[in-house]
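The structure appears below as structure tokens.
Apart from one protein chain that is not included, each protein chain of the complex appears where it belongs.
All chains are identified by letter, namely A and B, in their written order; residue positions are counted from 1 within each chain.
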Amino acid sequence: MQRDTTKRFYAVHSWVGAITAVLIFIIAFTGAVSVFGRPEIKTWAHEVSHVPAELDPLRIEQVLREDAATVPEAYLDNIQVLMPGVRRRPVLSVQFDREVETADGRTEHHIIRFDHDPKTYELVDRLEGEPREVFENEPKDLADFIITFHADLHLGDPIGLLLTGLLGLTLFASIVTGVITHRKVLKEAFTFRPFRSLRLLFTDSHKVLGVWGLVFNSAIAFTGAFLGLAVVLLLPAAAYVSFEGDLDKMVETYLPLNEPQKSGIPAELKIAEVLSAVDQPENGPIVSAQLLTGTDQAGVAHVYTLAGDGIGGETHRYQLNGTVLESVTSQFSQLGGAAGPILDAMFPIHFGNFGGTVVKLIWFVLGLGTALLAVSGSMIWVERRVHGSSGSLSVASYRRISRFTVGACCGVVLATVTLFHLQLFVLPQVATTQTWLMGTFFGSWALAIVWSMLRTNDYQTTRELLGLTGAAAALVPIANGFVTGNHLLNVFSGGHWVVAGVDLGLLLLGAALVVIALKLPSQRPLRKSENRQSASPSSGLSGDLAYPEASTS
Amino acid sequence: MSEDTLFPRPVSRVLAATLGVLITAVLITTAMPVYVPFSQASSVVVPIVLFPVTWLLIFLWVLFEQKMWRAWLGLLALSGLHLGLILSGVGVL
Partner (left out) sequence: MVWTVLSLGMMLVAAKLLAGNGRSAAGWALAFASAAPLVAIMNLAKAVFIWLALLGLAGFAVTLATGLTNRSQGQQASAES
């Protein structure tokens, strides 16, 4: 009975993994890259932010007052100042928000946004419209593209988010069934025999990545499922029960903005003292500041910072009159009970943005591990069917699946690297950035898949695609140096540390991929014992089930 | 032992394990605020956060249940019960 149960868990693990492997690889890989999406890759992508700007509260206040003087009074009750080079903005943005009641009683927002050069504070752009419209129309860069692709595969809301959320669930199921199936896996945690046989290379890799990535992968699967499904499915469902389907009303009830009551006494717009008060070593970097009824004596400021000593970002609420600190709260602490700390932890744990560059590096490496876990499992599944006794399809069919897997997985890595070149040479010169990003990414990915499907030797194809990707990645720093003048050799004089970090990362990864491509075999190595195993008349699953125990002999 | 013996009625089982489990898990999560003993916000948030666990437990149960009629009956019973709680919470029932 116990053997049957283990067989069932193994079959579930095997089939869930086989079906979702390529998608999990894609999402895990782009997720690993997205860890450095904001602000590192975004900073790299925009020459204006290569050298970080020092926070000058007085200049920011001056710019705020100049911009405010040009907008109607109705826009002055909700103002946001978004800092450059911290999260999403390469420039300094001042955004004025007006609420409008529609004929059917709903509330819509209309914004006017001023973008300023982060060093000279010169106005570089002015945008106006509904927030969603402004966001969709503004030029995109490779960081936006990769992050959005990771979040919803560019399939949008709700299909894309549902799909990535469901993949989080299936990854969770794979992890749990994998642990139950491989009960000896903790004893084998340090076992890695890459030179003994191809089969042991695949299975040991899968087990090592699975064991050591267990906590990380579980956290990512859990939080990823939440992030994908909560917004499009679970929160609207909850709102249906308690708030007649009005999600905005539910959010406003649980997370009220606490707008102050106007006193009627006018005040001059100010922000400098508040920014200076928050800009301290014990606080995380300032992301943005929001002024509510800032032209009234009763006005307040909410200053949002990244994680300092804690795990999540913080909101510092100040009375503008006298710059009096009212509270320092986390994003969801208003919820109270267990809900607040849980939600505060969900986003930072998934994004890895709670502990500076070192934690981001850890999340990046472990994220690549998640991607390799999926693809190593896929290799095991295919290997047992092409060269073993499992499976009901023809060997040719399994070989096609293998070729598709190689093309899709290696291709997405290649496509991501091509975006760096696109960002340097094309995007600053075109208005239709999203079209170029989509075309280049999906075009190069498709070419990789077609190339792989046309070839007959997976091993050679893998070498070719990895080698090409490695060379392309290693060339990015050189290209960056030619285009922008900022490169690794002049970082000490130039001060473009973030750019140098991204360049160095691409150089090292590129070199590593080239070395791996050169060391990989150009065809499948065989052992005589594998020929004998493939002839054994075992049923699919019992043959497979003997395999985990047999690997330790 | 073949996979068909381990998982009888595979088509019905896959349908139950995908659509059936997802719908049931969503209904359970949506109805939980009615009966979990937490504060107002926590009673909504905690079931949503625990959704992956809820889904996984039902998913594994459906896959491991030998008789498909029991699996479908269980899904329908859980869904029906929680849908009833939702509708009573909304005021329809």
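By our rule, a residue touches a chain if its C-beta (ideal position, glycine included) is under 8 Å from a C-beta of that chain, and two chains touch if they have at least 3 such contacts.
Predicted, not measured: the structure shown is a model, and the values here were computed from it.
The undisplayed chain touches these shown chains across the complete complex, A.
Only one of A:192, A:243, A:404 or A:442 touches the chain withheld from this view, namely A:192. When the omitted chain is restored, the residue from A:103, A:358 or A:396 that touches it is A:358.
The residue from A:15, A:121, A:135 or A:212 that touches the chain not shown here is A:212.
For chain A, the residues in touch with the chain missing from this view are 187, 189-198, 200, 204, 208-209, 211-216, 219, 307, 309-311, 341, 345, 349, 354-359, 362-363, 365-366, 369, 521, 523, 525-527.
Here, only the chains that are shown with their structure count from here on.
Look at where the CA atoms of chain A average out and do the same for chain B: the two points lie 30 Å apart.
Contact residues on chain A toward chain B in their complex (touch as defined above): 4-5, 7-8, 11-12, 166, 168-169, 172-173, 176-177, 221-222, 225-226, 229-230, 233-235, 237-238, 240-242, 250, 254, 335-340, 342-343, 346, 539-542. Contact residues on chain B toward chain A in their complex (touch as defined above): 1-3, 6-7, 22, 26, 29-31, 33-34, 38-42, 44-46, 48-49, 51-52, 55-56, 59-60, 63-64, 86, 89-90.
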